[in-house]
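In this view, the complex is presented without one of its protein chains, the others remaining in place.
Naming follows writing order (A, B and C), and every chain is counted from residue 1.
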Amino acid sequence: LGSGSLCRASWLANEWSASKSELRHASKRYTTASTAPPLLNLHSTDSSPAVKSILIVNKLRTKPVIDAIESFLTHLRTHHPRVRVFHEDRKDIPQDVEVWRPGEGAEKIDLVITLGGDGTILHASSLFRVGAVPPVLSFSMGTLGFLLPFHVDDFAKALESVFQGKATVLYRMRLSCTFFDKEGRKMGNDGEDWQVMNEVALHRGSSPHLNTIDAFVDGQHLTEAVSDGLIVSTPTGSTAYSLSAGGPIVHPSLSALVLTPICPRSLSFRPLVFPASSSITLRIGERSRASAGVSMDGQVSHVLSPGESVTVRASLHPIPCINRSSISEPEDPEVQGEGAGPGKEDDWVRDINNLLQYNATFRSKALLRHSRT
Amino acid sequence: LGSGSLCRASWLANEWSASKSELRHASKRYTTASTAPPLLNLHSTDSSPAVKSILIVNKLRTKPVIDAIESFLTHLRTHHPRVRVFHEDRKDIPQDVEVWRPGEGAEKIDLVITLGGDGTILHASSLFRVGAVPPVLSFSMGTLGFLLPFHVDDFAKALESVFQGKATVLYRMRLSCTFFDKEGRKMGNDGEDWQVMNEVALHRGSSPHLNTIDAFVDGQHLTEAVSDGLIVSTPTGSTAYSLSAGGPIVHPSLSALVLTPICPRSLSFRPLVFPASSSITLRIGERSRASAGVSMDGQVSHVLSPGESVTVRASLHPIPCINRSSISEPEDPEVQGEGAGPGKEDDWVRDINNLLQYNATFRSKALLRHSRT
Amino acid sequence: LGSGSLCRASWLANEWSASKSELRHASKRYTTASTAPPLLNLHSTDSSPAVKSILIVNKLRTKPVIDAIESFLTHLRTHHPRVRVFHEDRKDIPQDVEVWRPGEGAEKIDLVITLGGDGTILHASSLFRVGAVPPVLSFSMGTLGFLLPFHVDDFAKALESVFQGKATVLYRMRLSCTFFDKEGRKMGNDGEDWQVMNEVALHRGSSPHLNTIDAFVDGQHLTEAVSDGLIVSTPTGSTAYSLSAGGPIVHPSLSALVLTPICPRSLSFRPLVFPASSSITLRIGERSRASAGVSMDGQVSHVLSPGESVTVRASLHPIPCINRSSISEPEDPEVQGEGAGPGKEDDWVRDINNLLQYNATFRSKALLRHSRT
Partner (left out) sequence: LGSGSLCRASWLANEWSASKSELRHASKRYTTASTAPPLLNLHSTDSSPAVKSILIVNKLRTKPVIDAIESFLTHLRTHHPRVRVFHEDRKDIPQDVEVWRPGEGAEKIDLVITLGGDGTILHASSLFRVGAVPPVLSFSMGTLGFLLPFHVDDFAKALESVFQGKATVLYRMRLSCTFFDKEGRKMGNDGEDWQVMNEVALHRGSSPHLNTIDAFVDGQHLTEAVSDGLIVSTPTGSTAYSLSAGGPIVHPSLSALVLTPICPRSLSFRPLVFPASSSITLRIGERSRASAGVSMDGQVSHVLSPGESVTVRASLHPIPCINRSSISEPEDPEVQGEGAGPGKEDDWVRDINNLLQYNATFRSKALLRHSRT
């Protein structure tokens, strides 16, 4: 399975991640524009449905979110009574829903449903920060987000597309991070790497002083950064923090690592884009005046002291995000009108224009009369 | 063969380009840091040497260049007397060298040798602007260039590495460009696309007015650019014009297209990085006040009028550039000292630091005494 | 009179420029927010009106422009019959209007009225490229421009504000440019400098090669630029070409020079802002591969060859632009509603927001339902 690429993939339960060797040798194909995105082939039969367990993820418990969850549950109870529904262990989890705990021995999940903003998907990814992630179906509660294909009002249509095997996915690359102490020994007891969807960001935080970070690529010393911090981002994350720090916008179907400095004391620190095969190590300089807080998709996870480091690589477990185009029916006149087949509609182009107001041209709109100014 | 990637490749005479289907399905592997770059496997036997014909390319005829060519010829006559040596058709071509003319029916070339600056390699690429390029061995005449691995004084060592099959190559991606008229008909009689190594740049040139260009990706309208122009660059070209225009630095082993605006009348036109599978079309707006000159690797080739367009894609014929590491012998103590095997030395990291003075940190050098100021 | 600053100024006919000594010693005051912009004090009496001659400037002769001119003339004939009205010498000048020719011996003009876009004001400024400019009252024909305070429909109100001495002006700094040949001798026969309102831009134009320009400030060598070109801009021009090239936005009431490179082959060429007292010289390097076309407010004026140079300074003749706030009456409820007195309304803040879409925040607008996408 090509991480980060739109490719036709057969999705069998529990096979939504690549084996290590598969990934190494896997390809980012020279697909042409006409290549359809991968179908999420569920192979469900009457006796054995493909989606047997769903995890519902939400951060807020506002009225609209609660109502949406209720509707979901009603829909599932009615149309897919045998599907087990899970929720994180919180005081206020919905009735009739089983508690799900991440980590070793966690119940197997076939589909994740998120309700909320981009941060909710990041949170879902963090629940599977070790190992593979099931396909994710994301619903917005009314505000557009970059990673949010579906409006919650369309939930039934979207869900049925998945159950009917019509859903297609974009494998969004994740990064896998390993932390090392001064002596180069792996930090953390479980020995497992932590995966992120947007970025790993090192930042001086509230230290008044700049920190000094040595950056290495594939073991080679690249540069010494004296700055507020450094970001290693996925293409998905290129529209998040990296963008704010001046990084380029990278299409999420490309497999690449973006290194973007945060307020460097240098006139010549341009963002760098590396192939996904690269391994980037960031080590706090021995004489750095400040340590660096590490944010994983926005959550502070570690503080690295001088001599300590983090190594970042493409993860073996990209995150399969179900595309909006999945639920566009061929006869949909509006989509047709734009001449786009279901596989070709690229939410991303629309999103950078609508959400990021990419290249918003200077206005020459009809002048308002003075009296109306 | 993966374009733009460092991968082990078997290089047979005349097979230094990928077939269309090979390329489509070819892979950019998730190589690890330890993966060696591709050997340029010449399969030469006593009866059938792999390198039978060499094309020498130079732009200037300065004394050092002439001397270097003489030394080359002497070396070849002595050690490889059966190799045919070619040169472009110019008044002053060296003695004993055959004339080579590009295009259909051109003599087959097994190795290109360039003597000069980066522009000489671009020129060599342009001689093979249609179809495949033979492997290129590039010599600098004394100034470091970004694309110039070898100093001319090392020519014998470098050449013998190639003849002995020890050379490794970096397949640098090229772009293939097709021009269309207002009615969408392909312009140009030969029907063949023109390939570039750095970039295709559209620019208003000496027109006082900005031009308006509609950019499309995979057929989808991306944005309307009101600017001095637009650049579609390869990763190789990311350190050329695109860099000057504010683009990111992209490692040449990544397969990607970079779209960088030149002085856009917009606050929000950030450079974009697309997968190599993308096709980018730039069409001069019907009401653009200026037409756009098209520069292919710095050479003005066309002027596009309103309604006309160019479509840019990854070419099927990347350019195999012989690596400097090719001639580093394993026992070389200095290279060893840095712990780098021959395959790991990455000229690129060194080049962005030494040549581009990447992230040159602010100096805290010992203060010169006032009297010496 | 402070160039480029909002200060209370007494404007007597033909005194809308500062004497050399006045300007040298003139001040950019530490005005507080409550300081009102300068009134354009016309001192008109019944026997001697302050505005005796008006120059109408337009570039296009479209129907709306012709109609607007007619309305103007009718209004003037009716209310100010003794005012002489002039127009540039063109085939199609309006009836009853006298021809005006720039240069020595030109008829004295008390007020310039422009009808068109920003380019029309730049053209008006260029008519007074040598010496002082009369106050300028600019009307937009329906599209907002950066330098266009008034909608043409408000012409009567605006005009009467001026005649009644209620108009206030923003003195927009201009640059004065002197050209020198290789030997350092002043080029041009009239010995007079050429003034611009936006910028002087040096550009390689359609040369394929970069040019090399030595930049000096107050005689000191600042840097050698290898680039597409360099811009020396006024604060007014900071939202024009300089902005596109990456320059900062500078408030037009500041007196300063902005030096912005165009696509420099350097990672570390940051825009520079100098005090208005600085003199900046740009000299084409002796070994520059390309000459440089010089654009004065967008009009190509010279081509500088290696060794030739241009020296740019703050001009003694800023351009007095009549403010939109001039015609806001105190009782105007909408303006009041915003709590802005006539002197405080700053068109500029509104313009960078409305026209340049400054800091357009990412949208979180209500999500469109899928079916409407």
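Simple rule for what comes next: a residue touches a chain if its C-beta (ideal position, glycine included) is under 8 Å from a C-beta of that chain, and two chains touch if they have at least 3 such contacts.
Source: prediction; values computed, not measured.
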Partner chains on view for the chain not depicted: A, B, C
Options A:78, A:95 or A:206, residue touching the unrepresented chain: A:206
Residue touching the undisplayed chain, where the options are B:267, B:280, B:321 or B:349: B:267
Contact with the hidden chain (one of A:241, A:274 or A:348): A:241
Hidden partner chain, touching residue among C:60, C:93, C:106 or C:217: C:217
Absent-chain interface as seen on chain B, which is shown: 140, 142-145, 148, 150-151, 153-154, 157, 266-270, 324, 327-328, 332, 334-335, 350, 354-357, 360, 362-373
Missing-chain contacts mapped onto chain A: 205-206, 208, 227-228, 241, 243-246, 262-268, 293, 295, 298-300, 356-358, 360
Touch list for chain C against the chain that is not drawn: 3, 5, 23-33, 35, 217-226, 235, 238, 243, 247-251, 253-256, 258, 261, 264-279, 314, 339-340, 344, 346, 349, 353, 356-362
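The rule is short, and it goes like this: only the chains that are shown with their structure count from here on.
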Length of the line joining the C-alpha centres of chain A and chain B, rounded to whole Å: 34
Geometric centre distance via CA averages, chain C-chain A, whole Å: 48
Distance from chain C to chain B - Cα centre to Cα centre, in angstrom: 44
Two or more partner chains touched - positions in chain B: 243, 264-268, 356-358, 360
